[in-house]
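And then chain A:
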Amino acid sequence: MSVEISVNLRKKIDEIKKKFPRDKSPILPLLHAFQDEFGYISVEIEEEVAKIVGVSPVYVREVSTFYSMFNNKPVGKYHIQVCGNISCWLRGYDEIVEYIKKKLGIEIGETTPDGKFTLSRVECLGMCDQAPVMQINGDFYGNLTPEKIDEILDNLE
Partner candidate 1 sequence: MSEVIPIIIKILFVFSCFLSLAAFLTWMERKQSALMQDRIGANRADILGFRAIGLFHIIADSLKMFLKEDFVPRRGHKFLHTFAPFISAFCAMAVFLVIPFGDVLKIGDKVYKLQIADINVALLLLLAFMSYGIYGVFFAGISSHNKYGLLGGLRGAAQMLSYEVIMGISLVGMVMISGSLSLREIVLSQNKLLFGFLPAWGIFLQPLAFILFLTAGMAETKRTPFDLPEGESEIIGYFIEYSSMKFGLFFLTDFIEVIVVSALLTVFFFGGWNIPYLTQSGFHFPWGWEIALSPIVVTILQVVAFWFKVFFFCWVQLAIRWTLPRFRYDQLMGTTWKMLLPLAIFNVLITGLFILIF
Partner candidate 2 sequence: MDKKKKDLNTIQFFYITEIIRGLYITSVHFFKNLALHILHLFGIAKNKKAMVTYQYPEEKREITRRARTRHRIMKREDGTPRCVACMMCETVCPARCIYIVAKEVENPEVEKAPEIFEIDLGRCIYCGYCVEACPEDAIRMDTFILDTASYDRDSMLLTLEDLLNHDNQDDLYNINYMKK
Partner candidate 3 sequence: MSVKILTKHFHIKDSHKIDVYISDGGYKQAERALKEMKPEEILEEVKKSNLRGRGGAGFPTGLKWSFVPKDTGKPVYLCVNSDESEPGTFKDRHIIEKDPHMLLEGIIITSYTIGAHESYIYIRGEYYPQAIRLQEAIDEAYAKGFLGENIFGTGYKLDVKIYRGAGAYICGEETALLESIEGKKGKPRLKPPFPAVVGLYNCPTVINNVETIANIPAIVEKGGEWFASLGPEKNGGTKLYAISGHVNKPGVYEHEMGYPLMKLINEDAGGVIDGLKLKAVIPGGSSVPVLRAEECDINLDYDSVAKAGSMLGSGAVIVMSEKTCMVRALQRLIHFYKDESCGQCTPCREGTGWMLKIINRIVSGNGRKEDVDTLYYIAKGILGHTVCPLGDAAAMPVMSFIDKFRDEFEYFAINKKSKVE
């Protein structure tokens, strides 16, 4: 199974290769680009990236499994990442995550059956001043309350 690379992605790849020409530096940006395109990093993508960078696929897999932001399994359309670190926990992480779990009917690490939401717990997102925080596909949502979560998730739906 080979990976189909769209024109847009091809352009991005060329850009990255130009920007970071040395060593294996392109691996991370490329993985970001592929994840943006495909939602997760599959084994095929890793091989593709290795081919682009010109290294053994083992390197790419090492990197893609090492960094927590790269999903090695398919995730839902919206990847809800709730910060569970100390500042957010002090400000009520427990209630927030319980509420989301109940609302979506899934546990942490699971995807809703319709493939829309994936819920995961992450470590500090660097938004401690707005704790508790969550990030959905790159966008931050701070000072969460159950009502606010309702609003956010409903808007996504």
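Inclusion criterion for the candidates: all candidates are chains of the complex that A comes from, given by their letters.
Quick note on the criterion: a residue touches a chain if its C-beta (ideal position, glycine included) is under 8 Å from a C-beta of that chain, and two chains touch if they have at least 3 such contacts; residues count from 1.
Fair warning: this is a prediction, and the values are worked out from it, not measured in the lab.
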| item | value |
| --- | --- |
| Touch assignment for chain A within the complex, options 1, 2 or 3 | 3 |
| Complex contacts: residues of chain A adjacent to candidate 3 | 19-20, 22-29, 31-32, 53, 59, 62-63, 66-70, 84-87, 89-91, 122-131, 135, 138-140 |
